[in-house]
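This structure is in structure tokens; I'll ask about it shortly.
Let's turn to subunit A:
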Amino acid sequence: MELAIFIVLAVLAISSAVVVITQKSPVYSVLALVSTFFALAGIYVLLNAYFLAMIQIAVYAGAIMVLFLFVVMLLNLKEQYYVENPKKIIGGVLGLAFVFALLFPIFEIEKNLVPESQMPVGDAYNIGIRLFTDYVFPFEIASIILLIATVGAIVFTKKHS
Partner candidate 1 sequence: MATKTISVDIKTVKNDVYLVEIFKGLLLTLKHFLKIGAKSAYLAPTERRAGKLSTNNRATIQYPEEKWVPYPQYRGLHRLNKDEQDRTKCVACEMCATACPADCIFIEAERSPWADEFPNDPKREKHPKIYEIDVLRCIFCGFCEEACPCEAIELTEIYDFAAYSRENAVYDKEKLERVYDLTKDGKFYQEGRKLDFEF
Partner candidate 2 sequence: MDAFTQNLIFTVLKIAFVLTFTLLGVTMVILAERRFSAFIQDRLGPNRTWFGGLGQSFADGIKLIVKEDVIPNHVDRLVYLLAPVVMMTPALMIGAVIPFGATIPSGELWLPLLGANLENLVLQIANINVGILYFVSVTSIGVYGIVMGGWAQNNKYSLLGALRASAQMISYELPLGLSVVAVVLMAGSLSLGEIVKVQQEGFWFILNFPAFLVFLIAVFAETNRLPFDLAECEQELVAGYHTEYSSMKFGMFLLAEYANLITSSAFIVTLFFGGWDVPFYDETAHGLAGVLLSVIVFAIKISFFVFLFIWVRWSLPRFRYDQLMHLGWKRLLPISLATVVGTAILMVLFKDLYH
């Protein structure tokens, strides 16, 4: 049962991701990306990471992608054509590098497997404890980076005098 749900979600995630990069219409790409996020959220739920799944939907699908869609519709982008060759090569190289970077943890997964009975439930309580004890430094760094981004955005909107 779980495996069947996982396969459905995984196929949905990957096929939507493929649609994102092959679709010429930007609006279709954005909508496909949204469906990828939903499939990912479903996979998170299968991993008992309820909190992460909900945040995934609320933040990525609910806010960020709405903003993307907003911008795409506001600019009224027409169908985009494929980029020229030099950029294509750079993009391909970077993409391959990213795939290799992803492969390493996948091969190391075997070592880190936890029996299902000991799997922690990813609810707000557990995540909160981990965030504010083990990972408090990265957490604060992330918030400072976001603050810098916010300040930067405000600086950009101010007129230069």
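In the analysis below, contacts are C-beta pairs under 8 Å (C-beta built on N, C-alpha and C of every residue); 3 or more make two chains touch, one makes a residue touch a chain; residues count from 1.
For anyone wondering why these and not others, all candidates are chains of the complex that A comes from, given by their letters.
In this text the structure is predicted, and so the values were computed from the model without any measurement.
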Looking at 1 or 2, only one should touch subunit A in the complex. Which number is that?
2
Subunit A to candidate 2 touching residues, read off their complex
27-28, 31, 34, 50-51, 54-55, 57-58, 61-63, 66-67, 69-70, 73-74, 121, 123-124
